[in-house]
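Accompanying notes for the structure given below.
Yeah, one chain of the complex is gone here, protein chain that is, but the others are all in their spots.
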Amino acid sequence: MSSDTPPPVPLADPTLRRVLVFFTLILGVLIGIVVVSLRNLNRSIATSDWVNHTHALISELDALRPNLAAAEGELVRYLHTGDQRDHAAYQEKFADLGESVAVINALIAGAPDEKEQFAPIAALLARRAGLATQAVQLKKAGDTAGLQKLQDTEAEGGDLPELARRLEKLREKQTDLLSARDRASFVQAQVTRWTVLAGVGFDFLLLCGAAWLIRDDLAARRQAARLLAQTNSELEEKVRQRTAEISAMNAQLVAQNLEERWAKQAIEHQNRYNLLIIDSITDAVFVVTKLMNISRMNPAAVHLTGYEPVDLVDKPLAKVAQLADADALRRTFDVLARTLVDGHEMRSQAAVVTMKNGDRVAVQLNVFPLRDRDKVVGGVVILKSSAPSSS
Amino acid sequence: MSHSTRPPFAPDSLSVAPKPSGRHILAIDDETSILELLTEYLKAHGYRVSTATNAAEAKHVVESQAPDLIISDLQLEDTDGLQLVGQLRVLLPATPVILLTGVLFDPLVIENNLKWKISAYVSKTAPLQTLVAEIKRLIG
Partner (left out) sequence: MPVGYRPDPVIPAPNSFSRSARAALALGVLAGGLALPAPLAATTLNELLDNPKLNAKKFANYFGDFAYEFNAAIQPPEDFLRREKGDCDDYAVLADYVLGKHGLGTRLIHVRLAGRVAHAVCYVTENGAYLDYNNRKFFVTLARSGPKLRDIATKVADSLSANWTTASEFTYSYETHRKVMTATISQTGGDEPNPGQSSPFHVE
């Protein structure tokens, strides 16, 4: 049982191999683009996180001095008013300041340099908070002189300029870091862009190459198919021609065969009728060779001589018939044979037939040469009985 | 139909397969071998052939399916060919008749005396091509 499924395309097909290689390359490039892009994307995200981080740090650093000023402002208000709401406000402001410091500490937790730079700032701020607490305690204790002394001492101190200087230095560093991280983020974005563009471009070239290969292969296959079809039709034409020739030859042979059979039957008829005609003649007819040997005799000859054909065929005519001419008897040659050789006729010559039983019958002899294209090949001897015919 | 290169010895009549003309021919001869030859040759030329070995069969064919042409032998077993032809022409006056002459008749005698009765005569010794040529001349 033959299978209906087409045979699988052999992998040995060079075009198929090349196309597979191309598509493998394309796939590889695509995967490479994806991997590189994802990696760059992750880096960009990380860089973006660092940029946000740095912005947040700068914002918090920028908020420290205003927060401190606000907190100390609320403190001063409380020290003046003694109002509990002002007290709560000053505590809230210092809590806000503490939140900012906590946030900054969290932001610089993984950066030893920043931690080292911020530590004195945090200490300064903590000292300010401590002074605030001290002032409140003095206020609550009603130690106005001590409070005044504390405030005077504070006014001479250099905390705020020192704080400003340190904050500015730390902020400057963060700004530089921000620029660097911005640049890094930009570069990564560019790298990603160029990676994708280059990969897509390369893939496009590979696709074009694969398409060219496929187109080329298709064209070659179409050409081969066309040639095959052309060869097939030429072959079919030759087969048709040859078949027609063979059919014609066959028909010709059939016709020849029929003609031969027709000619054969015509000859057979001809011969049969010829024999019938000869056999129906009442005169004795002998067909002889050039040497006057009998080759055929008709029934009248049988009746006249008393011999059957088997007795006389291939025997000389002289066995049964001779000329009555006395001179002919003395001649050393056969007159009748000479007549045939010379190609002459002989008519109504007196002759004698010697029958089988020994009787002799007088006859009239006629000799006619038989010619085949002017060449005497034999003769016909007709013997007519000389006795009057009975009615 | 494709046309092939004809061999030099191929007879014209059968070098190309003939189209069946559908013409009906009645062949009359007392020898079945002759009738078989004629039938095979004429069918190869696209004719429809009926045969008869005697006058009765011939009349039966003529009455049942009138032929377009009659071929008859002069010498039939149960009747004279000429006589039969005369009877058949009464039934089919317009149908051409070809006489097949054997060795017993002088063609000159036939030509001079019998042309009023028959359309053509063909000697049995002549090739079959000659017979077909006469048939084509008479009925196509």
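Miscellaneous remarks
We just call them A and B in the order they show up, numbering each chain from 1.
Here is the rule we go by: a residue touches a chain if its C-beta (ideal position, glycine included) is under 8 Å from a C-beta of that chain, and two chains touch if they have at least 3 such contacts.
The structure displayed is predicted, hence computed values, not measured ones.
For the chain that does not appear, the touching partners among the shown chains are A. Among A:Trp50, A:Phe202 or A:Tyr273, only A:Trp50 touches the chain left out of the display.
Annotation: of A:Phe22, A:Tyr90, A:Trp262 or A:Phe286, A:Tyr90 touches the absent chain (contact as defined above).
In the complete complex, the residue from A:Ala106, A:Ala119, A:Ala220 or A:Leu253 that touches the missing chain is A:Ala106.
For chain A, the list of residues touching the undisplayed chain reads 48-50, 52-53, 55-56, 88, 90-92, 94-99, 101-103, 105-107, 109-110, 125-126, 129-130, 132-133, 136-137, 140.
As a convention for this text, only the chains that are shown with their structure count from here on.
Once the centre of each chain is set as its mean CA position, chain A and chain B turn out to be 63 Å apart.
Within the complex formed with chain B, the chain A residues making contact are 237, 240-241, 244-245, 247-249, 251-252, 254-256, 258-259, 261-263, 265-267, 269-270, 273-274. Residues 1-7, 9-11, 13-17, 31, 33-34, 37, 40-41, 44, 102-104, 123-125, 127-129 of chain B touch chain A in their complex.
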